[in-house]
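The complex appears here without one of its protein chains, the remainder shown in place.
So, subunit A:
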Amino acid sequence: MMLAGSDIAKTTTHKVVLPFYIYAALAFVVSAVLLLASSHAFSGHYFQPKILAVTHAMALGWGTMIILGASHQLLPVLTGGKLYSPSLAYLSFIFSGTGIPLLVWAFYIFDMHWPAQYGAVLVNTGVLLYLINVGASIDQSRHGNVHATFIFTAGVWLFITTAVGGFLVFNFTAHILPENSLHYLSLHAHIGIAGWFLLLVIGVGSRLIPMFLISKFNHPGMLWWMYFLINGGLVIFLILFLLPFPSFTYLFPAALVAAALVLFGAYCRHAYRQRIRKQVDGQMKISLLSVLMMIVPMVFLFTIIAVLLLSGASTSLVLAYGFTIFFGWLTALILGMTFKTLPFIVWNKTYHAKAGLGKTPHPKDLFSSRMFNGMAFSYLAGFVCFAVGILAGNTLITQAGAVLLLCSAVLYSGNVFKIFFHKATVK
């Protein structure tokens, strides 16, 4: 048999991708347990050891690890080439995967000596290897495009975020920066949120959402606008931060990022309206909901700046802002997209050689839809409950929310393992 003219995606081996998914699923459970154990801390200041531990478990263990895994899988889809080096991907997993628990544990017990320092160095090494791999993969492909530009730039911002984070860790004990670490927290957080998560989600989502909806819509011009708005906003934010300007000036970069979000919302709406398949499955519904959920942290951000101008910082608003990013928008997107990507990766591994030779299960049959629905319900209820608890300053409500989010994390992980251990059945 021959396959000529095979100018198609060279799929990354599942051996590279699956460890990231498994790691992220476990990190989600750990994060939810930490959230439950730290619920009382959410009625105080945001710069607390337990909140730092939960945030880093979510941002690195959950969000970043699954995005690293998915982007190794999606690079060939985005660039038409193949992953430059699976070995670099394994090394990236080992370094990041070892560094994250050290860092989270160090924050939890607030020991900024060796566990935090080794953790930070290991995470930075893992991220640097990832960035090299992404850059080399794009460089060797023949189809550089707006999506590839998004993914590479997001990787650069991720490296800047973790490098700044590393300096902040060492600054606790060695005082290498002019100010204390708390001063730089918003810089570290925002380049991570907008530079890494937002750029990557828009770059990849703008490819996957129309693809999964089977939509005719494609508009690279809109994507370039989003790219320049977000990066422009980030650069202006950096300048405002480093050369202290009055608080109201922060509205300008926030407005640029908000404009990019409006454009992304419009992009997804066009893709949805021009879809060929009318039925939209549960995974896509929750992914599209996550796009709407981007509005919530933006409303909090503008409120925080307004309150800051009028009466000083509000810690509950800052906590709600961070929570709605990591447990809101980002988690909703991952919950939906996991069950659009992971079943296909495992299906490809299991049924690739058997394709066309008999009746194989559909990729969506690899996971339990009942567990998925239970996960989605407990997630949405837990998210709303916890956010209300933060704003009301009520520990009982945050604890109830944390229990529901833990249920969601357990159901998510159970379904991920169900896919992972799927055995071939061909009729």
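Everything that follows uses one rule, which is that contacts are C-beta pairs under 8 Å (C-beta built on N, C-alpha and C of every residue); 3 or more make two chains touch, one makes a residue touch a chain; residues count from 1.
Here is the rule we use: contacts and distances are computed from a predicted model.
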Among "NAD(P)/FAD-dependent oxidoreductase", "ABC transporter ATP-binding protein", "Branched-chain amino acid transport protein (AzlD)" or "FeS assembly SUF system protein SufT", go ahead and choose the protein name stored in UniProt for the chain not displayed. "FeS assembly SUF system protein SufT"
Tell me which of A:Ile176, A:Met211 or A:Leu396 is the one touching the absent chain. A:Met211
Looking at A:Gly99, A:Gly165 or A:Pro363, which residue reaches the missing chain? A:Pro363
Per the whole complex, from A:Val33, A:Val77, A:Ala163 or A:Val384 the residue touching the absent chain is A:Val77
Contacts from subunit A to the absent chain lie at residues 1-9, 11, 73-74, 76-80, 143, 211-212, 214, 216, 276-279, 344, 347-348, 351-359, 362-363
